[in-house]
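With one protein chain held back, the other chains of the complex are shown just where they sit.
Coming up: chain A.
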Amino acid sequence: MSIPPILFGGGALVTQEPSRPTVRTLIRNGQKTETAWRFELTEDAWFDLVECLRDDPAVLLGLWCDGKAVHAFFNDGVPGGEVGLRPLMASLVLDGPRYRGFSAIRHRAAPFERMIRDLWGVEAMDAADTRPLVDRGAWTVTAPLSERPVPTSGMTDMPEFAAPDPVVAAQGMVFSRGPASGGSEGPVHFRLGVANERVRTVEALTGFAHRGMEARMAGVSLTEAAALSGRIHVGASVAHQWAFSAAVEQAMGTTIAPMIGHIRAMLCEIERIHTHLTSLARTADAAGAEMLATRLYKARDILSRVCQAAIGRRLLLDCVVPGGVTLAISGYEQLPEDVVLDGLRTLCEEIAVFGTGDFLDIQALWQATGVVTSGLVGEGVVPRSLADALVLGGAIGRSCGRGADLRQSMEAYSGVRIRTPVAIEGDAAARCRIRFEDIAESLRMIAAFGAMFSPDDEAERPSFLVPLKIPQERCEGYAAVEGPDGLICHVVILQAGRVERTFIAEPAGVLQGVQETALPGSSPSKFDAVRCSFGVSVAAVDL
């Protein structure tokens, strides 16, 4: 085992074996670019980088392509804790439609590599997962974002599924569900091999919800890109709009008033509660705990109604924009800051009422409902080793004993105590329990933010929205936010007054794979409940 690098003050890095390169030194040895944190690597250096990852704690946050190069976005260690984000980007100019992939060493890279292959026709060598992710042959072209997309007939054969498991083939059955199940989840198709009362194989066919986010967020105005970033998926629209906005602000060197940060964080916590309630309600519903599900759905609806009454929106889409926040307390025009703060404080207070009343009742009811507590124990277990290998965060990572939380180091959360709940079982029951505890923590934070939104503080109050104008010269920025399901990261490239490109890292892609690994072994009657406990949104997987 290697000894983790020791960090000193300003970021100088000293390892136990100075002769061995680290990911950081390898990337920094590359050719400098106009962006301080991005370096261009030669093919050899890229190979060394991949090899170096075998025993380096660096985390791959994202991997993207722009047709000319592939870009790998790394962080020194797991983001979270005191240090926060210390990212570096390595770019490899492509010489042909191939590059050395990361997924054999960092399985986290798999959904990114699959997406790059489907969108750009650029293949990762040594890839751990070569299945398509979103291109199932139904598009008008293959490799739609490449320079020369190849037209297709728009017709395909049946999708390719792996050969059935021998036990399933001999004495079991294959079940299909989706993409139109009549429920409210996004479109995805599952194929389950069931034998001896157990689900033995699970294959997910994704791509039904692919809308081409990457293509749509290229070459557009700031307003268009910001609106689109909120529509990646509803479960994390504040988180995405925040990450996008913060990335734009970072690229342009704009600093945002601390109060705006707090407002964004507060909205993000409301969204976290909403998203957790959705997945808890769906889990309860699928498990057959009808009364519990009804209570959870109603609680979610009340939360939405409170938001509508206070800020004019049930769901918090388009509240966070580059340059600040757009909040229209009961209406659609920007109001004076004091009125907004007043409204936000009332909102926080009303949510706190939910936390001290209804929420506790629902939590007690959940604990007393066998089908969702003991019934989900030992189901859909995510092993700690897998969680560590994939650097899982969010409720799923936390239920496997991983407590990394980016909020600890985020400026916007300064002044609020953060306690990240952690469990070790890694099963569906633990995931649900963590969601409840996460909600309790968010409720506490919202109350703390409410106390900060005090209008009698007469200090200079900066405007909540400073309109930004993209400069002509090229600039790049990044930002990451702790979303409801883990780390959400955006890298933006701005040029000539437009958003040239946006790279999105969504935890859903990785979680979809985790779900496929963890679901086999569950009993068919519990399959849906266990699946809902993961809360993976296909809109976010497919992009």
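Note that in this section contacts are C-beta pairs under 8 Å (C-beta built on N, C-alpha and C of every residue); 3 or more make two chains touch, one makes a residue touch a chain; residues count from 1.
What we mean here is this: contacts and distances are computed from a predicted model.
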| item | value |
| --- | --- |
| Protein name (UniProt record) of the chain left out of view, among "Monosaccharide ABC transporter ATP-binding protein, CUT2 family", "Maltose/maltodextrin transport system permease protein MalG", "Hydrogenase" or "Polysulphide reductase, NrfD" | "Hydrogenase" |
| Touching the absent chain when the full complex is considered, from A:57, A:84 or A:212 | A:212 |
| Touch with the omitted chain, as defined above, among A:317, A:352 or A:365 | A:317 |
| Identified contact with the non-displayed chain, of A:187, A:355, A:378 or A:524 | A:187 |
| Selected from A:100, A:231 or A:474 as touching the chain missing from the view | A:231 |
| In chain A, positions touching the absent partner | 134, 136-141, 144, 149, 154-159, 176-187, 189, 207-212, 215-216, 227-228, 230-235, 237, 278, 281, 293-294, 297-298, 300-301, 304, 308, 314-315, 317, 537, 539, 542 |
